[in-house]
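Written below as structure tokens is the structure these notes are about.
Presenting chain A:
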Amino acid sequence: MGVKRTALLALAAIGVLSLGVTSASASATRHGARGGTIVVEMSSDVDYIDPQLSYYGETWKLEEATACKLMNWPDKEGAAGGVPTPEVANGLPIISKDGKTYTFTIKPGFKFSNGQAVTAASFANAINRLANPKMQSQGIPFLDIVEGAQAVIDGKASSASGVKVMGNKLQVTLTKAAPDFLARLTMPFFAGIDTTLASQIDANGINNYASCGPYYFAARTPNRSITLKRNPNYKGGRAANADVIQVNIGNDTNVELQNTLSGATDYPSGGIPPTEWKGLVAQYGLNKKDGRVQVRPLMDIRYLALNHARPLFKDNPNLAKAVNWTVDRQAFSAQGGYLYGKRTGQILPPGMLGFQQQNIYPIRITPGTIQVANKYAKGNLRNGQAVLWAANKGVAPLQAQLIQYNLKQIGINAQIQLLPRATQFTEAGNPKTANYDVTIEHWGADYADPYDFLNILLDGKQVLNPQHNNYAYFNVAKYNQQMLQASLLVGNARGTAYAGLDSELMKNNPPWAPLVDSNDRTFLSGRVACVTINTAAQAGPLLNVLCRK
Partner candidate 1 sequence: MANLTHNPHSPVADDPSSQTPILVGDGGLALRLDETASDLGDDGTQSGIAARGYWEGIWRRLKRDKLALAGGVFIVVLFVVAFAGAPLASKLLGHGPNEPFLVSGGLDANQLPAGPMTHVSKFNTNGTTSTQLFILGSDSTLARDEFLRLLYGAQVSLEVGVGATVFVILLGVLFGAIAGFYGGWSDTLISRAIEITMAFPYLLFVIALAGTVGASLNTVTFGFLGEGVVTLVLIFGLLGWFYTARVFRSVVLSLREKEFVEAARMVGASNSRIIRSHILPHLVGPIIVLATLSVAAFILAEAGLSFLGLGVQLPTASWGSLLADAPQYYTQRPLLMVWPGVALILTTLAFNLLGDGLRDAFDPRASR
Partner candidate 2 sequence: MSTTVEPSTSTGSSTEDAPLLDVRDLRTYFKTEDGIVRAVDGVSFSVKAGQTLGVVGESGCGKSVTMLSVLSLNTKAGRLALGPEANAGAEMEHYLLASKKHTSLSTGSAHFRGEDLLTASSDRLRAIRGGEIAMIFQDPMTSLNPVHTIGAQLIEAAMLHQDITKGAARQIAIESLDDVGIPRAKQRIDDFPHQFSGGMRQRVMIAMALINEPELLIADEPTTALDVTTQSQILGLIRRLQEERGTAVVMITHDLGVVAEVADEVVVMYAARVVERASVFEVFEQPRHPYTWGLLGSLPRPDAVADRLTQIQGQPPSLLNPPPGCRFAPRCTFSFGRCLEDVPELEGSGAGSHLDACFLTDAQKVEEAQRFVTAAATDESA
């Protein structure tokens, strides 16, 4: 009884996940031709394929196809896909009255690609491996509520006391009731791992391991290719249509487009030249069933992280405001081309719990805005020199030059440094290597909850971790406290609290210059069908569902 109540409560918190996507109806059920190879292209290499380390949207597209999780997003479009549903867990967990203890029963029949059976231990191991300080995972912040996890993170214990394996049951005890816990479990960080991988602790990641999802990583050659093959032992219900999913790395976007048009590539995950979208939409139509051009709103933001750990922005809110006034969001978005996204001046994206339209900063610049910007900048420029980080592929270099120009208008001379995307955010998340004042960042919701934006991206407690996501190195005790409080609230209260934080931060002490809430834009070759896009799980079509016509 009580059980039900709390379970429902838990779901209530997740209910907001339903997204405003009503375009293509779910086609996961319809299995097209099984077999064949699906060719995916990425313009630069992924960060890791190790489930406890990989934290790159591009990689997660692959993790989603290879991982098996206690809770997972159904391979469905829209609202149906937005509800965390038991996968390896045999039904919803039993949740204690205080909402702190979750007990999962493992569904039998799941096997790793190497034949090992998936057990409760597989998931316990995942949590402990994630927490292991030697792994230096960026996923650590998601463990803050797991009892005993911190001890492991601090190296005081080898396994989290809150995680217990009892036969085919897994019991996780939390330090406090966390409404988004089930949603967190959908992240690849928490995917089941076999005993071999559990024993391999390496901050640089393991490149070949057995997985329990529809596919497994058959091979990876850094900077060249990744190959996914169907998991022969997979008995779970998810689709695994193609025999092989081949990822080729390194082509520029214009070549990716050429290849997709010529049918050599099925899904240019690395993107295509932005100026092409308009023409493609005109030619192939938008969001047709199994159509070649699919666009979905994402809970995904592109922003400038202003490094508060370095002199320029340390305790310099007025300069941060000046930046927010000077950046040309319209121009920035224009670099991305047609249907790139929606200009924004706030942290939370539309559709997210706690989103309230704030009009603090201009989304179109005029001579007026530049004057305001200079007013704020006046006297706060310090040495006026900045290092600007950006990715080195696609439109990023252009966007970097735009920002550079905008900053110049308020008297900041920025020197651009271009890095491979994976390197960029890995180094940015490492206090030792984060030598930038401004970095052009891009954050997609791991799961639909404001915690994943504010706490994960701006909680100051993590800035000293060897790896974290607070790229602004924003650490203000007052706000840290408020974020913690908000994360414990439920329902509307939760929303209001986060909405307040959003406006409060942007008004008084902007950690970022938010730029664009971007869409997921997918272009596919003419030879694929079974296009299912679940923005809750990842961007782009679900690769395990995608099939050859």
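The rule we apply is simple: contacts are C-beta pairs under 8 Å (C-beta built on N, C-alpha and C of every residue); 3 or more make two chains touch, one makes a residue touch a chain; residues count from 1.
Inclusion criterion for the candidates: all candidates are chains of the complex that A comes from, given by their letters.
Keep in mind it's a predicted model, so treat the numbers as computed, not measured.
Here chain A is shown alone, and of the candidates 1 or 2 it touches 1 within this complex. Remark: chain A residues 252-255, 273-276, 278-279, 328, 330-331, 334-335, 337-338, 364-368, 370-371, 392, 395, 397-398, 400-402, 404-405, 415-416, 418 touch candidate 1 in the complex.
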